[in-house]
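The other protein chains are all here in position, but one chain of the complex has been omitted.
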Amino acid sequence: MEVNMTRVRPYGDTLDDGYMQLSFTLPVQCNAEARKAAELLGEKMGLEDVKVVYSDNIADNFSFFVVYGRCTHSVDMTAIDIPKVDADFMSYQEINGFIEKHIGRKIVVVAACTGTDAHTVGIDAIINMKGYRGEYGLERYPWFTTYNLGSQVPNEDLLAKAIQVNADALLVSQVVTQRNIHIDNLTHLAELVEAEGIRDKVLLIMGGPRISHELAIELGYDAGFGPGTLPSHVGSFIAQALARTIRNSKEHTKGVYP
Amino acid sequence: MEVNMTRVRPYGDTLDDGYMQLSFTLPVQCNAEARKAAELLGEKMGLEDVKVVYSDNIADNFSFFVVYGRCTHSVDMTAIDIPKVDADFMSYQEINGFIEKHIGRKIVVVAACTGTDAHTVGIDAIINMKGYRGEYGLERYPWFTTYNLGSQVPNEDLLAKAIQVNADALLVSQVVTQRNIHIDNLTHLAELVEAEGIRDKVLLIMGGPRISHELAIELGYDAGFGPGTLPSHVGSFIAQALARTIRNSKEHTKGVYP
Amino acid sequence: MRLDIDMAFVDRARSAAGRIADGIQPTIEAYTTTSIERTVLRLLGINGVDENDVPLPNIIVDQAQAAGLLEDGIAYWIGSAMLHQGLSLSEIANALAREEVSFDRIPRSDHDTVRRVIEHEATRVCSYIKGRRLQRERLIARSNSGTPPYLYVIVATGNIYEDVIQAKAAAKCGADIIAVIRSTGQSLLDYVPYGPTTEGFGGTYATQANFRIMREALDAVGRECGRYIRLVNYCSGLCMPEIAAMGALERLDMMLNDAMYGILFRNINMQRTFVDQHFSRMINAYAGVIINTGEDNYLTTADAYEEAHTVLASQFINEALARRSGLTPWQIGLGHAYEMDPDMTDGFLYELAQAEMARIIFPEAPLKYMPPTKHMTGNIFKGHLMDAMFNLAGVISGQTIQLLGILTEHVHTPHLQDRYLAIENAKYIMDNARHLREEITYKKGGIMEKRANEVLKEATSMLEQVAEISLMSAIEDGMFASVKRERTGGRGLDGVIRKSERYYNPFPGIFMQELTSSDFSPVLWGNPAKGQGRGAE
Partner (left out) sequence: MRLDIDMAFVDRARSAAGRIADGIQPTIEAYTTTSIERTVLRLLGINGVDENDVPLPNIIVDQAQAAGLLEDGIAYWIGSAMLHQGLSLSEIANALAREEVSFDRIPRSDHDTVRRVIEHEATRVCSYIKGRRLQRERLIARSNSGTPPYLYVIVATGNIYEDVIQAKAAAKCGADIIAVIRSTGQSLLDYVPYGPTTEGFGGTYATQANFRIMREALDAVGRECGRYIRLVNYCSGLCMPEIAAMGALERLDMMLNDAMYGILFRNINMQRTFVDQHFSRMINAYAGVIINTGEDNYLTTADAYEEAHTVLASQFINEALARRSGLTPWQIGLGHAYEMDPDMTDGFLYELAQAEMARIIFPEAPLKYMPPTKHMTGNIFKGHLMDAMFNLAGVISGQTIQLLGILTEHVHTPHLQDRYLAIENAKYIMDNARHLREEITYKKGGIMEKRANEVLKEATSMLEQVAEISLMSAIEDGMFASVKRERTGGRGLDGVIRKSERYYNPFPGIFMQELTSSDFSPVLWGNPAKGQGRGAE
């Protein structure tokens, strides 16, 4: 079986058959016309051989459908180039060693779950002593000083704390995403940081189950971490990014005032 | 909530939000690029806010995805006009009465599950005494004479039997649809009937879980019956269609030889 | 008994919980809060908002607090103002709000006169609330209530009108109980929003208008289906007692209402919370509301296997405090949850053991069983199976209220079809294994019996430790949910006021009189299969 990477299609039981499963609800009574509508919708989406294999009335004027069809679209995998967090992941030991060597002082991070969001499990996993999946959180790292402000923290408070403790990195967690409330909140934070004039002094890092590094870059952050993130991932990134900044600023300094 | 019937869209929790669930497999290793590919595929299909909510490696170089997104397509329900089996559904009693009155003789039907297909439960449900969901099969109707040839019957044999017993209707069941084997088989039967020159003398009826009346019409049959068909549906159609033919041929006769 | 539970430990645990509750009672009695006082106003019929959307109860209570008068109770001062100005209750409320009248200029009136005036108004509203309770009982008696576990689903669109669509659909699919989830953050608002709302995040604001809209919708769909559909909201956060009052007036049937949730999970001040919960529970008791406690929350942050005993310990405390607020055992819907890692060998046995244990220890409580959430991933197919095993545990162990798991738990608040699938799941599993409970017995000394007794013992020793040092100190020490809260920390302490000797609030007296009368016994389920029963089965 030789997959053509420039035109990858879904696979059911034969290469490029395109098989997909869909389920959705239409706000109409369940009858032959509704099933036809479900089929037409599948066709508009570029499916062939659309089969409405199940339909049921799930409320007055709402019908539920399970649909199978063969997707005619394909994706060029060779053209996919997504931004990735720029870091070599290191272990607990390595991170501490790296900071000691390249930075020479403790890194200060301030973290919070901001806005109305109260989901602290994710950020706690990264920051708190007990950590996540058998890994210690940053709090436990000798070369990190951490402040975890908890949940439902106004962006303003997070920023104030960061300034107060001279933070190197600002870590913000966003879990609730309904009506894109996280985008609003993250954008607002970025604007505050910018307005405060400290954007180049802190690493701005976001995380959460629907966060991707791509989104982070889009919103002007330095990095974004999604599901499955371990404390050491974040630690590695912060340490290396900070070392880079310091190096650059030294070089910069050299270059400008020789 | 006022649904615009000319542009019906899927409903998640708000009118026209377009929410849909998809699942599919891509023949590639499961990683960030693969997830991006899944997202792009969703976008090509006309989804917005595509979220790859789950991905897993399900074999070497195969990844499984669960995806949610908002469908931007819509369907014009007012333009949907699908062919429907042309019959008023009657009860057991009514059908027998109707035949007695309008046809005046027993209707002869020959039924089979043809080709290599051995799924007889569906056709048995329509024909055999014991019937389906509490309804008797046509065999039990005093005004029907039925021949159920069983499974894996060659089209040729079905046709021969029909000619032998002077059948009014030919009922064929097709359940296996892999690689469209049912289409080939049903087309072949229609051709045989045509070639034999008896197409206008018999009602050609198909049935099965993936059969629709639309398909039947497309393949030149008189009717198609899908899942949930009851014996009385089929009986009603045959009786009324036959009565129409008889009436037409009488009128025709009148017109030409007055 | 289905599992051999060491009842000596149950007794020890219950008595420790009693001591814990007794220890907190002096604080509860010594204080009132701004939200209790606002509740008094609400119960007296003062409602509405000013042109800045500030609720009248807030305006008036804030004024009284600024004037340093709250220690006497707002009821006393509003009564004094009425008498002084010769205005009716609503006239005086409006006058205060428009600052035409100011508390500063109101002299103290004679206590007994004030009491007479206010008592009259209070009795009227109490009989209205009682009427609502009796109306519920009539509606239930008239309808088919099915068999437990009762199916409880949530709606959470953020828009009350969409919620209505979703709720009606759910009821038609077979849901018995509908909870309207609140918008994120509402629990930290120190006022209750007003009017119908359409703009919540992850839930819809709890407002009295929203309560009323949903109540009417559910009554209508209930009539259509011949069933009584129960309505739930959150009596929790900084406005706990106010929401209790709103629910009592609008005939809500259940309320999420926990004695410690706000402290631990919302960082609300502990004194505020303990004082508020007591009054809110009296209202719930009087209104015939079933409370749902929030023990599931312990397991969303900690490991469900390791921390199972904290759930049990909290249940005992919630029970003890609830009894002291006049709730009957049949109104105390203690929470527990099915949250163990699905990949744990024999996880189902451990879950089932705990569910059976809770059933045995709290035989009259309409236990509320919460579904898997933490270990739900975007794999909706596996999630649907986890929900099925949860449903199976619910029907085998004879739970009363089953909050249905949703296959998209990790993804979004439930869509219409997600809820349909959840109800289909529960109905299929529970019917397919309907009498399995009666058909099987568990091995003496087996995995399950051992597990249940282990959890019980750990909970007992935790409770005895807490009783030793007092509940507030235990919370300060981080003994619950691994969070430490200061006695004077958290939100809302500024709303806690020591009562004066003159303190007046007409309601506790009226409520407790009814609650302690021997014929107070709200009909809660009316399951025809069991006669007009109440509680579990």
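Order of writing sets the chain letters: A, B and C. Residues in each chain are counted from 1.
Going forward, contacts are C-beta pairs under 8 Å (C-beta built on N, C-alpha and C of every residue); 3 or more make two chains touch, one makes a residue touch a chain.
Treat the numbers as computed from the prediction; the structure is a model and nothing was measured.
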Touched by the hidden chain, restricted to displayed chains: A, B, C
Residue touching the undisplayed chain, where the options are B:25, B:155 or B:232: B:25
From C:27, C:65, C:166 or C:425, residue that would touch the chain that is not displayed: C:425
Hidden partner chain, touching residue among C:99, C:112 or C:438: C:438
Per the touch definition above, residue among C:448, C:474, C:510 or C:524 touching the missing chain: C:448
Missing-partner contacts on subunit A, residue numbers: 1, 11-15, 19, 21, 23, 51-54, 56, 66, 68
Positions on subunit B contacted by the hidden chain, ascending: 23-25, 56, 58-60, 62, 64, 115-118, 120-121, 124, 150-152, 176, 178-179, 181, 209
Missing-partner contacts on subunit C, residue numbers: 342-349, 381-382, 384-386, 388-389, 392, 407, 421, 424-425, 428-429, 431-436, 438-443, 446-448
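In the analysis below, only the chains that are shown with their structure count from here on.
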Averaged-CA centre spacing for the pair subunit C and subunit A, given as whole angstrom: 35
Distance from the mean Cα position of subunit B to that of subunit A, given in whole angstrom: 46
Multi-partner residues of subunit A (each touching 2 or more other chains): 23-25, 62
Set of subunit C residues in contact with two or more other chains: 165, 410, 412-413, 415-417
